[in-house]
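Quick one: the structure is below, and I'll ask about it shortly.
Of the protein chains in this complex, all but one are displayed in their positions.
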Amino acid sequence: MKKVNEDRIYVDNNSTTPMDPRVKESMDPYFGEDFGNPNSLHKRGRTANDSVKKARGKVADLLKSKEDEIIFTGSATESNNHVLKGTAFSRKKKGKHIITDKTEHKCILSACRWLEEQGFEVTYLDVDEEGYVSPEDLKEELRDDTVLVSIMMANNEIGTIQPIKELAEVTHGNSDAYFHTDAAQCPGKMKVDVEELGIDMLTLNAHKMYGPKGIGALYKRQDVDIDPLLHGGGQEGGERSGTENVPYIVGFGKASEIAKRNWKKQGKKLTDMHNKFIQKIQNRIEEVKLNGPKKPRLPGNVNLSFIGVEGEALVLRLDERGIETATGSACSSEELKASHVLEAIGRGPETAHSSLRVSFGKFNTEEDIERMVDVLEEEVADLRSITALDKKGKIGD
Amino acid sequence: MKKVNEDRIYVDNNSTTPMDPRVKESMDPYFGEDFGNPNSLHKRGRTANDSVKKARGKVADLLKSKEDEIIFTGSATESNNHVLKGTAFSRKKKGKHIITDKTEHKCILSACRWLEEQGFEVTYLDVDEEGYVSPEDLKEELRDDTVLVSIMMANNEIGTIQPIKELAEVTHGNSDAYFHTDAAQCPGKMKVDVEELGIDMLTLNAHKMYGPKGIGALYKRQDVDIDPLLHGGGQEGGERSGTENVPYIVGFGKASEIAKRNWKKQGKKLTDMHNKFIQKIQNRIEEVKLNGPKKPRLPGNVNLSFIGVEGEALVLRLDERGIETATGSACSSEELKASHVLEAIGRGPETAHSSLRVSFGKFNTEEDIERMVDVLEEEVADLRSITALDKKGKIGD
Amino acid sequence: MEHFKNPSNMGEMKDPDVTSKVGNPACGDVMRIYLKVGKRDGEKYIKDIKFKTFGCASAIATSSVTTEMAMGKTLEEAESIEEKEISEELGGLPKIKMHCSSLSANGLHEAIYQYKKKEGLDISEDLKKKHKIAQKTLERTKEMRRKHGLDEE
Partner (left out) sequence: MEHFKNPSNMGEMKDPDVTSKVGNPACGDVMRIYLKVGKRDGEKYIKDIKFKTFGCASAIATSSVTTEMAMGKTLEEAESIEEKEISEELGGLPKIKMHCSSLSANGLHEAIYQYKKKEGLDISEDLKKKHKIAQKTLERTKEMRRKHGLDEE
């Protein structure tokens, strides 16, 4: 497959992915002649409706769920807000306690914080230094009034893959709570089988799997009943109203079809890439800390702290040299706080602010790795010659 | 401009519009090379970020608002849910009373119903037989604990244009409530100037104005503070989280630019078309009731009840003959209930079930009208020869 | 959907032996059945049947199919035609449209009820029950129209 960008190396695939050209192609008719609203009775409407149905089948196939267990939403953020608020409000008579963990995506954490303001109670589980949630901890926190447990499948920053099956078992074995997992980072890289995992709800989005930005999905087991987040015309079986985004739904279907077919091969390729990259870096650059589990990690994900080198500066230096990456430093966020995930695994602020996330995708090649390591070595050395921190990443005297 | 469909006549533009080819074109790069996430620090991210900023400016231009008063959402449904729930929860200490009216889009009404379940109180104002909300009625219902008034700008079914400026004045003159209007049907056909209207919030979406489906906007005056509906990463100034749908945002910007330039001309063209169509029908077909105001109405909107002719059957007969329309009948909805809007203006079930909505758009032509009237005359006559109702639309004996 | 585009046995009948009326305009469905009954081998049978329907495409199509199915059948045979058979004959209806096939079955059964009543024939318990349900729906309709003051319209 043709590389998406010839001269620049894009290794920020955990942030968003380039669109697969086949996905783009599948969407195009729906921006043209087949622009119908699936809710219309006429032919154009019915055509659109059929296409949505077909796409729903493909997403269901990917997850091994039933067709009508898939609800299309506007993003993973929406799916997660839907699950948290929908469950909280619909089950509030049964209980007002929710359990999640400290490394979840911000959309889970801030929705939880809002629910706390509304009188719900949330337990944020600690994780260990590799980012794992412990099933024993979970068991201890489960209560009679726990209505939902939400633990992500793979962490978007540090690549930790949670023991979802076990966590779901503990939840169901010790409470009446629903179990939800945010699997936005997973499809196309690892197996995501809702039956096998034994979960009640699962969040997906398309733009992490070579589909378009602005569409998500929620798997909700048939017998799970929660309030909608978007009330209205009754689309998506009344679970999520709003005129369907037909082109993106079709694109999501196509992306799912491709992801289902290729996940094993891709998972292996991406794992090889991240392993090789980590090893080369560790061989050539001193004072580098790996954030996240040693192995196995989310295929393609690398998170390193170059001691003494501020992350945002490094990202911009790499960008100048044509390499697109991310950092858990947040010099431009309102609060100037580094990643909550790095904090949760016990990284101090200096280390957290020194993190670099490299995330490989299917359009990356072996040559990318070589070039990246060369450039990184130079830029890290240069920034270290400016740094005000000592070799241990401390302020010193 | 080239007609979108040569052989079929699409006159369901109040449901959704075909996309303007210029909008499609503006979006394309963002499905390809410029796929970046606007939250990324690197060049691709910054490019995306700049494009979002530019598009925001264009939507702001359309409404004559400030740039940072525009929040991109996933749909008009989401904007409306955001306004209702966001206001209700953020102002609940001040009061729990909301006022709306009986002809609002279902996304307003069902969000209100959900809020009632959560302990909020909602007043649904009556409308007169042409669909108008009365400012006096509104004044009477305003209370010390009223926190929000939400009245749509133009009705999507029957085309009634509400006296928004007056309603907003009454609201602000007699209470501390925010005033919101759902203007999804209006841009590109009539003036929508938030300053002149004196409102606090306004809902828009792109797919009613030749843009893509699955993107909406919310105008929120700078000093209006409500809770987000989608909590998360802090996009859209923290007002609406989730990775930005860059291509659609860019497309929305383009659609706004075109709408702003052409609304006067289009408004006049569409008004001429609907007037001509209504007159021809009334000249050639007996026992036809016009639903909605005589004039002025939402440019392009026509809603007629052909007594004794069930709407869904008529829509499908027209569809067989290449004409795409809509109905307020709802033989395929769960509750089998005809349009709540037609009920609100006092139409009985037979009349409501006999309604046909024709909504012209910028791609329709004069010739469309001629062909439509001919076909309608034939199909109405044929269905009347089958009908079980009498000439007055009654069951009889 | 040939039965929708070109329905069979559609329209009024001159001098029917009996007419039935079922449905609920609040739901957008009203149907009339006209019957002419003949005698063959000592048994009463449906010699002619016509319908008129105010209703959606499925209502029209099921009306058409129902009259085709009933035509020529004895009263007892026709009485036993159920909504499921009707929808099967049409190749299946979406769940949300099943009420349309029940409307047509009701119309047919009500017509037979009216005929038997008029002629003083034996009426089975089952048919009596069906008649009662049909009546109730019509009653509810009238009530609703009164409530909404719909006759002013």
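Each chain gets a letter, A, B and C, in the order it is written, and its residues are counted from 1.
By our rule, a residue touches a chain if its C-beta (ideal position, glycine included) is under 8 Å from a C-beta of that chain, and two chains touch if they have at least 3 such contacts.
Keep in mind the model is a prediction, meaning the values are calculated, not measured.
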{"item": "Which displayed chains the hidden chain touches across the whole complex", "value": "A"}
{"item": "Omitted-chain contact residue, chosen from A:269, A:347 or A:362", "value": "A:347"}
{"item": "Chain not shown: contacting residue from A:25, A:140, A:286 or A:320", "value": "A:320"}
{"item": "Touching residues on subunit A - with respect to the absent chain", "value": "308-313, 316-317, 320, 329-334, 336-338, 346-351, 353, 385-389, 395"}
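Rule of thumb we're sticking to: only the chains that are shown with their structure count from here on.
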{"item": "Pairwise touch network: line, ring, star, complete, or other", "value": "line"}
